[in-house]
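One protein chain is absent from this view; the other protein chains keep their places.
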Amino acid sequence: MSDAPRIEALPAGLVNLADFEAAAQARVSAKPWGEAAWAYLNGGAADEITLRANRQAWDDLRLLPRVLRRLDGGHCRVRLLGRELQHPLLLAPIAYQKLFHDDGELAVAHAAAAQSAGLILSAQASVEMERVAAVMRSEPQAGPLWFQLYWRDDREFMQALLQRVEAAGYEALVLTVDAPVHGARDRERRAGFKLPEGIRAVNLGGRKQPLELQPGQSALFDGLLPRAAGWAEVEWLRAHSRLPLLLKGVAHEDDARQALQLGVSGLIVSNHGGRTLDSLPPTAALLPRLRAELGPEAMLLVDGGIRRGSDVLKAMALGANAVLLGRPYVHALAAAGALGVARALRLLRDELEIAMALSGCRTLADAGPQLLWRD
Amino acid sequence: MSDAPRIEALPAGLVNLADFEAAAQARVSAKPWGEAAWAYLNGGAADEITLRANRQAWDDLRLLPRVLRRLDGGHCRVRLLGRELQHPLLLAPIAYQKLFHDDGELAVAHAAAAQSAGLILSAQASVEMERVAAVMRSEPQAGPLWFQLYWRDDREFMQALLQRVEAAGYEALVLTVDAPVHGARDRERRAGFKLPEGIRAVNLGGRKQPLELQPGQSALFDGLLPRAAGWAEVEWLRAHSRLPLLLKGVAHEDDARQALQLGVSGLIVSNHGGRTLDSLPPTAALLPRLRAELGPEAMLLVDGGIRRGSDVLKAMALGANAVLLGRPYVHALAAAGALGVARALRLLRDELEIAMALSGCRTLADAGPQLLWRD
Amino acid sequence: MSDAPRIEALPAGLVNLADFEAAAQARVSAKPWGEAAWAYLNGGAADEITLRANRQAWDDLRLLPRVLRRLDGGHCRVRLLGRELQHPLLLAPIAYQKLFHDDGELAVAHAAAAQSAGLILSAQASVEMERVAAVMRSEPQAGPLWFQLYWRDDREFMQALLQRVEAAGYEALVLTVDAPVHGARDRERRAGFKLPEGIRAVNLGGRKQPLELQPGQSALFDGLLPRAAGWAEVEWLRAHSRLPLLLKGVAHEDDARQALQLGVSGLIVSNHGGRTLDSLPPTAALLPRLRAELGPEAMLLVDGGIRRGSDVLKAMALGANAVLLGRPYVHALAAAGALGVARALRLLRDELEIAMALSGCRTLADAGPQLLWRD
Partner (left out) sequence: MSDAPRIEALPAGLVNLADFEAAAQARVSAKPWGEAAWAYLNGGAADEITLRANRQAWDDLRLLPRVLRRLDGGHCRVRLLGRELQHPLLLAPIAYQKLFHDDGELAVAHAAAAQSAGLILSAQASVEMERVAAVMRSEPQAGPLWFQLYWRDDREFMQALLQRVEAAGYEALVLTVDAPVHGARDRERRAGFKLPEGIRAVNLGGRKQPLELQPGQSALFDGLLPRAAGWAEVEWLRAHSRLPLLLKGVAHEDDARQALQLGVSGLIVSNHGGRTLDSLPPTAALLPRLRAELGPEAMLLVDGGIRRGSDVLKAMALGANAVLLGRPYVHALAAAGALGVARALRLLRDELEIAMALSGCRTLADAGPQLLWRD
């Protein structure tokens, strides 16, 4: 079967996720489009203030541990949309993963399945959604499988997409709401990134309509933004799919409340990995405020800058129900394919379990605000 | 016509205003006076604490975006002195622009006119004010055209200057009040900057009277400062010109209130780009305090460290009615003449529109304090 | 006698503890296992945030001195567990010191004895506990001699160990409670550290039982943690040894209170030198909170990042009864054996006395919170 995972040797000396990044850079650079793709993957918007702030904000949090508790039989399981997961790690939607490894999203699916991680496939995946789903289904212990999408102003197209997603067995929809237009990703633009021949969003057929502008009109305000999603489109999605819907990129509590009132199942607290509007607050700052505003029942996931098991624990302590990993798993993919991603996931989970043990958390329910040190 | 813009090739790879600075440095260095002129343009006072703080203060502000709002038909128009402007960008007064490009202020005027930006001509411009005005008038969509001046203790001279400014079609006067004496611009002094042959303040005729000091007198307190503007001179200007008057460089709220009481039309919140007294607060700190003290009706513009569309949006959120761009447009002038300045203006406006779209602002009226994240 | 100290020449130019670190690195690198052992000694967990924060937190404290007080006959003596000590310095438990010098813990004991410092022998010492105790007993002015241990889930083994410790003349037990499992010490793992032939924990006989796990069980939660110490084990230790018991690694005030209620004699405020869970608060932050919560009578020692006499004074001002020195004395051991450690101890004590004199403290009882400057 062509969709069986290719097994590669793991580079030596990988002891944390940063090591995967270094290993990946060497491999990606060897590709013809390597340098530009690297800028595309790792760059952020403008001066990358938010990109750096995401990392820094987790680092700046301090844990106040408990000792001498009995932790026998502890675990890092969480419940999400009615399922019990082995651990709270999901893979964030990232486009065009064939840029970084020939197996692209398939390799990632194999790793996610093997390590019981959730997978949120990007609408701009470079592999057919059905093949990814088949890999996940083949493993009984696999984590949840969700589908991320952007709104396209073509209801016929959207309806067909939703039907295909449901038919393929995806369990939830994730609508990205923080990128109605592209951010100014200077690093990527300077590198002159464009998709190489043969890598494309294979799940998105149809044709985008060209912009038709009058002289003096703004491409943005008069061209692109009228086609972007609003609250009405969220309602339309709720009405036209039986799948639970999550919104990714909500920052303001009023928007969060409105989403929940419209029947949205959960929110992914995100600043798009620092790739849209530079100057957004780090997600480690957004998360606790949203949790405080929305109460304990709302489903809140978070991404952005998670690199350590202690970051995952901090996110849970700040109120996350689960955590998305982004660029690091693509680094692992580039470094060593499916095995690389599996190893990165295992490593992060191990770090999480160690962090729990060392801070006296038997389960993640023990990780609340009291775990965080206040000066 | 000699005043038609020279069209030059844009250097490749200009994706943000910082790129123009790099491109400019290469071109300016090639001039005989290049290194000194570069120090003159980019240097600040003393240790350049304020120069750096200006930039840092914008970077330190975080935006809290809204999502899923309908932004169709949005725009970045503002009203200023009774005119509607396409966008809130004006070019700050900067002296002797022929130092950086043979076309000097003329090239800048062509770009401002083409991009509908406002232009505040420096009294120390190296091109005749009438030629600059003619370029601006030739473009119906051109932004406002204002004239900046320093007080000279010679009322006859001043009256003639005001008449010439009015006759040339300038729409407002900007009196700079934060530089009664030169700041200690160490970088510039170390570079030994002096005006090269043939570049001078062509609009300032007359002769400055030499200082006549008694032994033991202070050149500053007994020589220069008695000739500097005070509130009486502001009143004199109000009485002797029909043009609206703005003050540039007011920092203290009591001074701001007094200015408005004397009929001043507006204030430009500025620390002179960090070029006068090192240690002044960054303008991003001064602006919100003045807005809070003066109420919503006062006209407040701001300059200092604006390099990004998100900086412009932050300035508007902090209470600015419009924003001045300083050194960056001279970098663009040096890098590629009129086309360079036009490109820089377009780029900054595009960044502003993207920032608005990504933070959910349909118009700049949506950019208020609630757009800023408070920790 | 083979246990007499070898006398080596001190490297020139050692004026502070940082100099010993530099001198040590050169000597350690020359050993076959040098680079890895260096990483083992100096590395911390993960990104070493806590390792750095420990140092920074002492540096960030400011002293507010008194002047013109009569300090004649002052001293830096303290009382600990009923003994009067010449000064408040103890040597923290560090494993396998033969990695750094052939004389290992014996050289350290000679220095501690000569300089009247306390010594806390690590259970993982590479020299027999009786030989260390004999060296300390040979010097009447020697400081206290304590024994550090980890819990092993084998009561027979533990009982034998306790009897041997008591018989050898150790005066107190220190149970390390902040490391039920290993931290992720990336630097050490990257260096591939393992114990060289001939260096081992000579005082720990017996055999650890291998983990027996079911498929799907967590090595951590189902294997290691069930064997770790809990509060019941603390009570067992109290019941099975007549020696005073201290806990090392308590951070939370509730744990501290529980320990004192169970008859624990004192606490060592520690984050294990940044070697267990990265993200723990610096000990200079933990200490004053514990002191405030527990009141003036509780016995609190502190370690982590102490490098200067002024750090010791700050620790005392924050409420410590004494202070542990860790890595620096091993640097001194590596640099020049027993003489190196003695010199380092003398140097630190001299710095402490100077700091007392310059801040107006006649004795350490004068070092309270009022000695610390609050902004």
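Per-chain residue numbering starts at 1, and chain names A, B and C are given in the order in which the chains are listed.
The rule we apply is simple: a contact is a pair of C-beta atoms (placed from the backbone, for glycine too) under 8 Å apart; a residue touches a chain by one contact, two chains touch by 3 or more.
Just so we're clear, the structure is a prediction, and the values are computed from it rather than from any experiment.
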item: Partner chains on view for the chain not depicted; value: B, C
item: Residue among B:Ala24, B:Ala46, B:Leu145 or B:Leu195 that touches the chain left out of view; value: B:Ala46
item: Options B:Gly13, B:Gly205, B:Gly230 or B:Gly263, residue touching the unrepresented chain; value: B:Gly230
item: Candidates C:Leu63, C:Ala95 or C:Leu204 - the one touching the absent chain; value: C:Leu63
item: Residue numbers in chain C that touch the chain omitted from display; value: 13, 15-16, 19, 59, 61-75, 308-310, 314, 350-351, 353-355, 357-359, 362, 373, 375
item: Missing-chain contacts mapped onto chain B; value: 46-47, 49, 177-184, 186, 189-190, 218, 220-222, 224-226, 228-231, 233-234, 247, 249-252, 254-255, 258, 276-281, 285
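Going forward, only the chains that are shown with their structure count from here on.
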item: Chain contact graph, described as a line, ring, star, complete graph or other shape; value: line
item: Centre-to-centre distance between chain B and chain A (centres being mean Cα positions), rounded to whole Å; value: 43
item: Whole-Å separation of chain centres (CA-atom averages), chain B against chain C; value: 61
item: Multi-chain contact sites of chain A, meaning residues that touch two or more partners; value: none
